[in-house]
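Here it is, the structure in full.
One protein chain is absent from this view; the other protein chains keep their places.
Chains here go by letter, A, B, C, D, E, F, G, H and I, matching the order in which they are written, and residues are numbered from 1 within each.
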């Protein structure tokens, strides 16, 4: 079941660099694990923003929330979720 | 799997009364069937608007879109869908 | 009398963990008490957000405000209230 | 129980004058009856707009929706409802 | 001359309690004086928010601004003013 | 007493030219009379839009609404009114 | 080069059914051809709306505009384009 | 003196094709004349929309409004004007 | 050449009083000088807000930006600029 997830990251500009680096490294590791698991199906950067557009493939709404709220950057992100369905013109 | 669905109905003010009545009767019949089926779990009127707040309980995003787009009033509605998950404080 | 209440929690990202944990525990205890009392009728998490959609069943507007403003997280929340009525198609 | 109700009237600019006049006269008659009944407690015009700000005093959400949806101009209005409570500084 | 005034209070969440209490007490005292003077004609709480809807009855725009900017909470409020006129259907 | 009034004109694109011309001529005549009367103190065109920014000098909110709603283009305009006060730095 | 394209279709509710059917059939045929060509890489339905989220893979901005403006439904759509870049955490 | 002008064209979908073609041809002729005159300095299409971003170089606000309001598509456009100044980092 | 300039001042609520007073005094002195110079033609307070509506009369966009960015409160203001032209109905 597919969802478009749009994440805007808002790190405080005065966060110490090592704290920010640690968060980003942890985020990257988990994001890549979720991609390898087939859960985080697509991940693109929005040009000009510290933001991404993603496609998640999950079993349920609950699984999606569990994944998103486990991301290290979750407390710093503004997230919008859009439920997707199969399009009748998709081949 | 639960979704909040907010529907705002925008019937053209010049639609002939019998056409509007037929649409509303068909909508009501289907809405009640879906409630009896356990798919359309909750249905409330928004005070002061020709709009409702609903809770749907479906197997998948595809099922939800199929249900919503089969509603007779679908071409006249502005619909917003919000995916819901279990809340950790819910009893 | 039913109201949809949408709560978005905005805890400061630099709040000490123990202070945040205490607030959340107190919030949870009160939320569960209000559910047991039949006042907080439904409580769902919005997928991807530190937010909820709730249904309250209260005697009056005053009672609803008293309940909401007594929540430990009240000073950190952005709350929207929507008055609900019985829908003519509800069974 | 008090509610602020904001009504913006959007009559089609090509509605025949006699149809518009009839609607407005019916609206006025009902509005004045509801004021005499103590339900429509306050009614002010918004300067520069075909709009009003009103205070309703009703028993329940259901009663408020019944009143509002019975207004002859209801199909032509965009209505926003705000639940009000007693203010601790009100004398 | 009537105005609807909508005030949203945004106290910093880290303001010391005694400073907040003093501000609120001063605000209340002045609000009640202005009500007794017939200037602050109506004052309601918006359910679920630290906000109010008010009706002011003043001689002029200048008097209204003088009153509002003298409120102790003025630096912490987001205020919207709407000029009101007599409604032709008001009794 | 001063008010900023912003008027956006939305004439239907299919209005017959002679009807539009008549409306505009009547609007212009009244606008110029109100300027000569000292009520419509300033009148500027917004560059690139069929819109204006105006300053009205009136005795009361009621007078302002009476003037604005008497304009021939009133049914085709979206109007916003902002109450102005004397600025402490104005000379 | 990837772009997210969000298309909201707004067909007039009074369009004759055969005209609408012809437009949709032509749209579908072209959409499927563009998918087979590898230009229209992904195509999903937004649940509850006559809208889609798409990913296009094109050589240039000009090519993207040429493709989008050639769609039979283009005059009836509200389209938003978001430029995407490779995400550093994408595998 | 430079201005960014953003024009969104909203032709009625039921405008007869020859009327639309005539309007567009006239618009194009004037747009090209203004470019040759050095007034309409830059003209770009917004990808995916019947809209443009333009840079105008004019002597005054009045000249800009005269140019824009003389465009054949002016009654069908929503136009936003942004005044530009020299940037201190521009070479 | 006339421009409407709308300035909203957002001083940090924790700015020391003497720093705020100095800024405001400097702002006032410059604002009054610009009024005497005929550049800052009108200056009104927006009722209920720490904001103003102003009319500037300048030679060019560059001059306007130079004036606005030289204001002591410039770093604390949100400014919107609207280019104005002569209105055909202005006398």
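Odds and ends about this structure:
In the analysis below, a residue touches a chain if its C-beta (ideal position, glycine included) is under 8 Å from a C-beta of that chain, and two chains touch if they have at least 3 such contacts.
Since the structure is predicted, the reported quantities are computational estimates derived from the model, not experimental observations.
When the full complex is examined, the chain removed from view is found to touch A, G, H, I. Residue G:81 is the one among G:23, G:51 or G:81 that touches the chain missing from this view. Here one chain is not drawn; of H:8, H:52 or H:66, the residue touching it is H:52. Between the chain not shown and the residues I:2, I:34 or I:64, the one that touches is I:64. For chain H, the residues in touch with the chain missing from this view are 2, 4, 27-28, 31-32, 35-36, 42-48, 52-53, 55, 82-91. Counting over the whole complex, chain I has residues 3, 5, 12, 61, 64-65, 68-69, 75-76, 79-81 touching the chain that is not drawn.
Of the residues in chain G, those that touch the hidden partner chain are 1-3, 60-62, 64-66, 81, 83-86.
Operating definition for what follows: only the chains that are shown with their structure count from here on.
Chain centres were defined as the mean of their Cα atoms; on that basis the chain farthest from chain A turns out to be F. Averaged Cα coordinates give chain B a centre that lies 50 Å from the centre of chain I. If you average the CA atoms of chain A and of chain C, the two centres end up 26 Å from each other.
Counting partner chains per residue, chain I has residues 2, 45, 47-48, 82-86 touching two or more of them. The complete set of chain-chain contacts reads A-B, A-C, A-G, B-C, B-D, B-G, C-D, C-E, D-E, D-F, E-F, E-I, F-H, F-I, G-H, H-I.
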